[in-house]
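Excluded from the complex is one protein chain; the other protein chains are retained at their positions.
Right after this comes subunit A.
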Amino acid sequence: MPETVTSPLIKSGTEEEMRSLEAGLDSLQSESVERRGFDFSRVLLPLAAFIVVLLAWQFYVSLGLRRRDLVPGPLDVLGSLGALWQNGTAQEAVWTSLQRGIMGFTISIVVATPIGLLLSQVKLLRRAFGPLISGLQVLPSVAWVPAAIIWFGLTDATVYFVMFMGAIPSIINGLIAGVDQIPPQYRRVGQILGASRWEMAVNVVLPAALPGYVGGLKQGWAFSWRSLMAAEIIAMGGSLGFGLGSLLEQGRQLSDMGIVMSAILIILFVGIAVELLIFAPVEKRLLRGRGLLAGSTR
């Protein structure tokens, strides 16, 4: 038999040599992650894109293909937005809707999180209720508006009910997906380290599922904001406050395209603001902390 054994490993080098060799390797092999300051292209690029859209809009309107009261230009809309701001309607609508949105979303989180954890951990419950939750997530929550009006009348309860039906299933599903995607190795390590069921949930499962959970929350917010607008458009009057959806519906009744477009733009901007000011920083922090940001376009 040919001897092809490579040279054996033997001990070499003193303790001190090894220590400095190791320190050298450590600094060579571990990259120091530099943190840059604020990147202005994050503000300037979206702003530029916005201006481009505005210009295209203005250009289309100035061609004069449609009646100006049906298709108002950016300046017309800005005018009616200014008027709404001046008489306080805009602020009132934003405040009412935002308050409801935050309230409804918070309650949805509180309700959905334990349910999601329970479903992700207990097979029987998951099998039984999983399809139902997914179905509810697909079902447009506007479909609940007529039922809610019959049950609760024109009260805030109607609006909240519709929001819950939109947000809760999507937060539950987000959390379940996050838990499903935990590498099995993590649980094994938890087991090796002697974690009890509760310790495993708190110290391993929840932190590991956090990115998926935040994704679910983001989606849950989108669902609750949309549901809120739908409910506000359909259900007006009664003891209901005056929200952004109500403003939009009022614009339609008055056939005032300026108000309609203003309401749509405000709704859009609230959505953008929540994404940029709340979810984007949280998600970014989360991903960077786990080394998942390298090479992404965020």
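Here, a residue touches a chain if its C-beta (ideal position, glycine included) is under 8 Å from a C-beta of that chain, and two chains touch if they have at least 3 such contacts; residues count from 1.
Quick note on the criterion: contacts and distances are computed from a predicted model.
Selecting from "Electron transfer flavoprotein alpha/beta-subunit", "Molybdopterin synthase sulfur carrier subunit", "Succinate dehydrogenase, cytochrome b556 subunit" or "Sulfate ABC transporter ATP-binding protein", the unshown chain of this assembly corresponds to "Sulfate ABC transporter ATP-binding protein" (UniProt protein name). Only one of A:41, A:86, A:185 or A:253 touches the chain withheld from this view, namely A:185.
For the options A:157, A:210, A:234 or A:270, the residue in contact with the chain missing from this view is A:210. Listed for subunit A, the residues touching the missing chain in the whole complex are 1, 3, 5-11, 13, 15, 18-19, 21-23, 25-26, 29-33, 185-186, 188-195, 199, 203-204, 207-208, 210, 289-291.
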